[in-house]
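With one protein chain removed, the remaining protein chains of the complex are shown where they sit.
Note that the chains take the letters A and B in the order they are written out, and that residue 1 is the start of every chain.
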Amino acid sequence: MNEQTPDRSLAARQGTDYGETSDVQDVHAAIQREKREPRVGLEPLSIWLIAVYGLAVFWGGIYLGRYWGNFSGDGLDPLGGPPPTKKAGAVGPGGGGEQAELSPVERGKKVFLANCAVCHQANGQGSASQSYPPLAGSEFTTGGSRRPAMIVLKGLQGPVTVKGQKFGSAVMQPWETLGEQKVADVLTYERSEWGNNASPVTKEQIAALRKELASHPASFTEPDIMAVPADAELSGGAAAPQKPGEAAKPGANPPPPAPPKT
Amino acid sequence: MDATEIPLKEPAVSVAAGDTEQVERALIDASTRVPVLMFYASAIAWLLIGTVLAGFVSFKLHAPDMFSNISFLTWGRVRPAHMNVMVYGWASMAGMGTAIWMMARLCRTTLRHPLLLVAGAWFWNIGVLLGVGGILAGDSTGYQWLEFPPYAAIVLFVAYVLIISWAVLMFRFRRGEQIYITQWYLLGAFLWFPWLYAAAQLMLFVVPVQGVLQSAVGWWYANNLLFLWFGAIGLGTAYYMIPKVIGRPVYSYHLATIGFWTYALFSSWTGMQRLVDGPFPAWMITASIAATILTIIPVATVGLNHHMTMQGYFPVMRYSPTLRFTVFGAMSYTAFSLVGVLISLRSVARYVNFTQASIAYSHMGLYAFFTMVMFGSMYYIVPRLVEREWRYATLIKLHFWASAYGIGLMTLMLLAGGYVQGGSMNDASLPFLESTQSVLPYLRGRSLSGLLLAASHFVFAFHFGLMLLGLGRTSTVPTFLNPVEAEGSEGHI
Partner (left out) sequence: MKGLVSLFIGLFGTFAFSWLGLTLIPNFQIGHLDPQADEEGTDIYPMPQSGMAERGRRVYVANGCFYCHSEQLRPDYIASDLDRKRDLDPHPKWGERRSAPRDYIFARPALLGKTRMGPDLANIGKAAPAEEESSAPATSGSPAASPAQAPSASLAPSAAAASPTPSASASPVAETEPGEPRPYSAAWHHRHLYSPRDVNRDSDMPAYRFLYEKRPVAGEHFADALQLTGSDAPAPGWEIVPSYDANCLVAYLMSLDQSHPLKEVKSGAPAPAAGGSPTASPAAAKGTK
């Protein structure tokens, strides 16, 4: 610890050990024998090194030029292949031509997955923990078509009891803006999927109901819905099941095999 | 250019400096004693913890049922714990300790208020402890090298600001006009790290970027941490220790300048090559591969500069532990970078991607290069701080050879295993399990190399503990690895 009195005698005492000589002045031997702090020389660059630089830049440049994929966010292919051409193929089948060939149930499924499945889930089970009631086996969905049509068109808020379970907090928005055709399709889908087996709904029926409810301003509540008889069907065009597809299975409405929710 | 005529006997210009300079050095060493030893002691403690965790990681890969009933010892938690202990506990703390000491020496100024640095070290330790505990408890964030949960990351960042402000303050009070090469690297590391860390935290946790870009940011962070933080400190240390020990100027200022700036420019663009063929725009990957190719420039430059400085002095490695470790590390830097170029090329990456080869690469960078350089600097600095010489030359030799053979074997095993694994993974006619089965012998070999490394770490920790307890030798002569033969060589340490 004696910084002020550095020992000047540098007699090499290799082998002397701690304890043998407790000469505290030796502790600075490391600092004394130490070399100067590093400095820098000024040798010039070698021509060979410059050649190596050139090669590295050349190689890197070639690589960049060859595989840069057009610097585009879509260019996943390093050789800059033409990925967007696939688009033409995708437009064809998705376009209007095929649209007409889809059955109401298929169209309804698309509408459902795009708009309804976020809450009611793709399997129609809803989510009890977040207060989204199920559609599969629901007495509202599978009963007469008037009740579900009212709910879809105008929305529903406040507590509601579905399949004996009480749902409270969630609010369903009105879906009138989807248009009559899509509302009809999605109702048809919901009423025929997940073991549900109820009659299809047509565009004309929805149009009629929409006119009827035109003056109704806000969402329905459960009492509004319960005021309508459970088996009330929509009026208008119900007798003409248009292009039923696999949905319109003739027969009564057997109670759906409701999977027990635990 | 031709330095071969320089004799092994040291030139007259580099004999020990005058009295005032010696007193100045003594004062600087005294002021850095407590914080630097604190950093070193913590780092070595983390090194031991990380080694034990590494043992779990390595053995559980071929014995998966080991401890599998215990949630916090499951492989998927021990592995990130090991990585983060090594990265933030061992490597960062050792690097900061060395950096603080070198900065003080090069700025020729004593460390002001060293106790605040000690507080920074404590905070850092708490941050790492919290982070590792969080990972083992199941709070990992899921980004490579950023697994520490946010509460630990905040502590780390506060600690870092404490530490860095004192390093910058030291630079502010420097004496002398020259800014030496090491200071470039250290200033770079100290400025880049907080930016990198903050940017990654910001883009991953505060305002998270979308989808795959999280992976891009994650690998950008990991590779830049490897190059701009560890790489910069490691190269800076090599630039200090090599000329210091042999007492000769660094070969060329021009090479140093070119090497530094091309390093900063190109190595910071690497990282995306680790995501090769993934769901990313091709140009990102290609840009990183091209940057990796261009790192040949700094590698060649820095390697040549070190080599020409060492020219004629290679025999000194027989005696000096510092030089032996440092030169091993500097050479590994070249090997690490060249392997990095090789496995990043698209035509090679398609075989070694998703295999153990990327783990070999990380170990080459963090261990064969950085850790070995840190060991070297500790062998130089610790005797000056505790004012004792290393006690046993045998232990230093044991440490060196166990480390060198251990990391060499590990690299070979993982690279070869990765190649074999990739080959069978790319043959779709083989069941997938064939690829994991084929790599198992290599993983067992890796475990063996891990035992060597573990032995070297425990030897070193024991030796360091002796030094801390004041049980080193009191002698005017340093602890040489081998008996000195040439006259006047006692200065070569």
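Observations
The rule is short, and it goes like this: a residue touches a chain if its C-beta (ideal position, glycine included) is under 8 Å from a C-beta of that chain, and two chains touch if they have at least 3 such contacts.
Computed from a predicted model, the values in this text were never measured in an experiment.
Only one of B:R274, B:H306 or B:R384 touches the chain withheld from this view, namely B:R274. Only one of the listed residues, B:F354, B:Y392, B:Y405 or B:F458, touches the absent chain: B:F354.
Against the chain not shown here, chain A presents residues 72-74, 76-77, 83-84, 86-87, 90-91, 93-95, 98-99, 102, 106, 109-111, 113-114, 117-118, 121-123, 125-130, 259, 261.
Listed by residue number, the positions of chain B touching the unshown chain are 60-62, 64-65, 68-71, 74-77, 79-80, 138-144, 179, 184, 187-188, 191-192, 195-196, 199, 203-204, 208-217, 220, 224, 228, 257, 261, 264-265, 268-269, 271-272, 274-275, 277-281, 284, 287-288, 346, 350, 353-356, 358-359, 425-428, 431-433, 435-437, 440.
One rule holds in what follows: only the chains that are shown with their structure count from here on.
Between chain A and chain B the centroid-to-centroid distance comes to 41 Å (mean Cα coordinates, whole Å). Those residues of chain A lying in contact with chain B across their complex are 1, 3-4, 6-7, 10-19, 21-23, 26-46, 49, 52-53, 55-57, 59-61, 63-64, 67-80.
By the touch criterion given at the top, residues 1, 10, 13-14, 16-17, 19, 22-23, 25-27, 29-30, 105-106, 108, 180-182, 239-240, 243-247, 249-256, 258, 279-283, 285-287, 289-291, 293-294, 296-297, 300-301, 304, 308, 346, 383-384, 387-389, 471-478, 480, 484, 490-491, 493 of chain B touch chain A in their complex.
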